[in-house]
Every structure is written in structure tokens, then in C-alpha cells.
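Quick notes on the structure that follows.
Every protein chain of the complex appears in place save one, which is left out.
Then we have chain A:
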Amino acid sequence: MIGNDIVDLALAKKESNWKRTGFLEKIFTSKEQVLISNSENPEIMVWNLWSRKEAAYKIYNRQTGIRGYIPIQLECNYENADSGSVHCNGNIYYTKTEITKEKISTIAVSQKSDLKEIKELKSTVEIHKKNGIPYINDINNASKPVSISHHGRFISRVSIID
């Protein structure tokens, strides 16, 4: 299983005021709030952790069929700026994050070894949706899970290599 998320940092600055009273408390656990306040660049840490939660939620939603606004239940285990895991109601998702000046993108997988097996889909690949969840039909016409994220200037469509 795979999930991804992209944050366009310029758009995030425009759309969200993470310093707003109550904002961090509603979406981050106390442990995550400590990570943010101790970070050299709190803004980057906010979106880094957020993109991990979003990517992990996409797998959780696909696996369980549960839809909900549950950022606090998706708890980040932050190893370093690029990697870690997200825990949610007994499930573990492994994450890989990439930070550039313009964007933060995270890929989450349910099997750790899959982090080495990620491919970006060509723009010609047609994506279908069932109950809002995206998939593609592979060469054997079997449906295969994919994940799409679009924010501001950036889009990413990924799947696990067969």
C-alpha cells in the first residue's frame, strides 16, 4: 500500500497561519509539538510532520475504509528530516520525506522494503477512482493502488514497482 503528500511551501505560507492560537494543538501530539518548538526551522517541521500524517492517512483510509479528520491519531515517530514512521491505531506506516526550497513531499508505505520500490507515474497513465480512492489498471488489467497529491505548483502520482 502506498500514500503520498506534497506541500507547496509558498502556498502553505499563504493558506495557513500555523502560528494561530490552537492550530498546532489541534493537529499535533504533545511530542510532535516539542519537535516543532525545538526545531531550527519550525515552519519546515510543521509541514514535514503534516505531510507524513497526510501520506499515512491515505493508506489508513484505503486499508480500513474509515474516513475521518484524525491528525492527532496519526502519530509521527520522527527519526530524522527524511525518514520515520507514522503510527495509527495499531498500524505502522514507513515514510520517506524529501525537502527542497520549494516543497516538501512524503511517501508512506505499509511495507518498509517498498520505500525502495517507488515510481512516479508517467503523465500519460490514466488513473481511475473508486469511492474517491485512486487506482490504475496494469498490463494484466488488474487494479493496482496509486496515490496522487496535488498542491499549488506541484503534483505527484506514485505507485509501487511490480
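Everything below uses one rule, namely that a contact is a pair of C-beta atoms (placed from the backbone, for glycine too) under 8 Å apart; a residue touches a chain by one contact, two chains touch by 3 or more; residues count from 1.
Here is the rule we use: contacts and distances are computed from a predicted model.
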Protein that the absent chain corresponds to, by UniProt name, given "Chemotaxis protein CheW", "Sugar ABC transporter permease", "Carrier domain-containing protein" or "Cytochrome bd-I ubiquinol oxidase subunit 1 apoprotein": "Carrier domain-containing protein"
Sole contact to the chain not displayed, among A:16, A:63 or A:91: A:16
Residue among A:1, A:44 or A:72 that touches the chain left out of view: A:72
Missing-partner contacts on chain A, residue numbers: 12, 15-17, 20-23, 26-27, 50, 54, 67-72, 132, 151
